[in-house]
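Report on the following structure.
The complex appears here without one of its protein chains, the remainder shown in place.
Chain naming follows the written order as A, B and C, and within any one chain the residues start at number 1.
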């Protein structure tokens, strides 16, 4: 293992930030030096995260201030809401820091796409060209040499890992992809307090939202599919649902097979595709994954079944939206960027059952 | 209102049975005379349903015995597991009772289909020809004159109400229907005790099961679509999911439009199709229903959206699986069969929020 | 039944307000005329409560305006946050309206107590003398002739119904009462949006809050106990807990018996004490109530057990905090105030199971 890297987390009191602190505090390759949170500046980490009493009993949140302190870090995680990272990243990049951004700011090579979706002007569009989309199972080689990584959204992570083997092997009609996804509430973040996230409104209920392409993760998935296929426009149908669990995401992906394939054949192909991917587990034929299988861990479990009557394949993938869907994947990207084992710091942490 | 009808419930200590008791005990057109439960025979109703302390403080469960007592009833609800009703129904029908069966025994006109799906021999197949599929919003006229009604499954109820306007108006390709459904755990019934329904395994998790057409409600939906279209085989893709809520079902239906239609046009068409249906509520454009909106009530709320890029429509329908998906719909069928107001006894009961 | 009373609800878009609308819309003795909500003024009731699509499809919320419209009502329910009713009540009382206030403004005969607890000046203290504490099982006679009723808090309702038979019969040491209560999240109301009520923070967790007498319901319980016993100060230990359910409250009451009594004797005594109380159900020896038994209903279920080793009795009472703990009890008070059957409009509504 290389020498210890000095690391900072900006936006450290949110849910993804807390997961970063949890994981990084046990990661032997890093020294967790700075945790920036304006809300909690000056307070102990445990004021926001009592669960870290055993991990980070003494550390305190700091204010961003003039940001100069961050420049001394080897790696900076940006875990703020969308539209912040594009302001901070240029200075960090110039100072030689590696940056993993968990927001959407650097997920799109084409910054005009970002501007259209997020309805804001991108202030550092030149960085988008250099930024790598941080889905290690698909883009590990590019990530290894990247200085700036745009960490994928949770829905795209679960959905693209489910689709990749089919797309790469040209087994499905890319124009008939339907993704029906179910997410736990922590995916909305910790800063959203509205009635929409009030326990009494969400508990004992399920609902869909932002359907028919209105969710911002729709173009993110489409952009990644375009990169993979070389096809310019791949409009998909994507439906996110909110279910009353705290953590966990299940993506049900429907695709039309272009050839006849058995469930067995496809499972074998998936197994082989992900054989070197430490964090992808393929379910045995006849079994399907549950989100609970990944609670607290960085793994993605995938199961599938072919219906011969319709020649459609249904692929089910599950992740913990805060780990593989956010902070865990960000650390996986750090590992690749710093030359650590891809799994460093990530095997210790999960996953609990039941 | 017609004179009071004498009514019995067989299988009265299950979840659907309990809902029947709850609703019928307040229904002014009926006298709830008999509640059969072998498990609780001789015990007060409140031993199984403490919630009915105010409704049925004195009534007791009885044993089926020789079944002769049932013959004096005007209407008998059969709410047992599959494979029981086909034994009881012939005697009841012969004695002139009206019968609403909540199991699958009389949902299929073609009894060989039933035998294939439920892997058992049907002992009274001649009744299947006469039985009417009890989805009142589609088959009210036939139900009114039926002596035997096969009450639909919960998934088919939610899914067919979502699809009917599109199918009836020939607006979608029937061979590209995908249904992604999410159900609360009470749908599994009260008699299933296994690890699969243990709180600790289900809570904070979501999973799919019986995918790729393996769920028994798949052919039930397909059979109803065939009746509606006249097309012999309409293979659909149907994926049920189990989510950690007690009651509630959400069906997300994907269909390919054969013509260009706006969300607005389709909503208007749905509104018009269901204008006389007291229990169907169409969501306004831009809003979508949540299962919590129907908790404890017999309503089905439907919302939809068209994606012009893919020319697919996504229809979301929600019900309480134990009410519109079981007992409430059964009472709605009784109302039609007995000449009561379709809503009799069904407006009082729900629905609570939050 | 008397003629229909014209009724208004102020604060109609909160959780208690919504329950009032649900119950009053089916109450045959009342005409639900006005539903005031500043937040939703002008919008249909169903915009806030989609569950009332079948009950109140056409009605709209109105603004308070100059409040003159309310004066034409026979009964006005005030369901706002604390500190509002004391401004509205004087005008209504003067105009001859009967008023049921669901806030704390009129729960204390001694307005200085209110001012101390709620840290505000009471603007209509003269009304507190005339107001009756609206717990019908204890104070029915006074409620019948009251023009102004202070509807009890949810914790006091569950706790006082559990304690009353022991207190009234002088069976326990009033200075050794400990109440450990568990509440669902809807008890916090719909207007509180903070992180404290965020689904992700509350789900899969339990916590205590405002312990050691700091919860405002502590002096409310103590004041009622003082009224019942004539003892000036009865300091109790009261600990509220927040548990991850939407509705439901369980109060575990510990008391030291002053004489030796068996579980059987006490249960008989409770049964006899509440024999004319339609909404109180005493559990059989060896069984205990669960909050689910009262979901959506106005009942309170009570069970108990004596430990001969310690001569302590443990009494468990459960209610639906939004019904018997708020809106249902308010309607029960209206029934008494207007000369209706005490149960009018309250038997139809619940309770659902599971």
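To be clear about the criterion, contacts are C-beta pairs under 8 Å (C-beta built on N, C-alpha and C of every residue); 3 or more make two chains touch, one makes a residue touch a chain.
What you see is a predicted model; the values in this text were computed from it and never measured.
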For the chain left out of this view, which of A:5, A:22, A:217 or A:312 touches it?
A:22
Of B:32, B:45 or B:245, the residue that touches the missing chain is B:245
Where A:117, A:208, A:281 or A:330 are the choices, the one touching the absent chain is A:281
Which of A:224, A:266 or A:295 contacts the chain that the document leaves out:
A:295
Across C:290, C:327 or C:347, the one contacting the chain not displayed is C:290
Using the document's contact rule, name the residues of subunit C that touch the chain not shown here.
175-176, 178, 180, 182, 200-201, 203-209, 211-213, 235-237, 239, 241, 243-248, 250, 252, 254, 263, 288-292, 295, 305-307, 309-310, 312, 314, 316, 318, 354
Interface residues of subunit B toward the undisplayed chain are 15, 184-186, 188, 190, 192-195, 197-200, 202-204, 244-247
Those residues of subunit A which, in the complete complex, touch the missing chain
15, 18-19, 22, 26, 49-55, 186, 203-204, 246-247, 278-279, 281, 289-290, 292-297, 299, 301, 347-354
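As a working rule, only the chains that are shown with their structure count from here on.
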Cα superposition of subunit A on its sequence copy subunit B - rotation in ° rounded to nearest 5:
180
The chain whose C-alpha centroid lies farthest from that of subunit B is chain A
Distance from the mean Cα position of subunit C to that of subunit A, given in whole angstrom
46
How many angstrom lie between the centres of subunit A and subunit B, each centre taken as the mean Cα position?
39
Do you know which subunit A residues sit against two or more other chains?
200, 203-204, 244-246
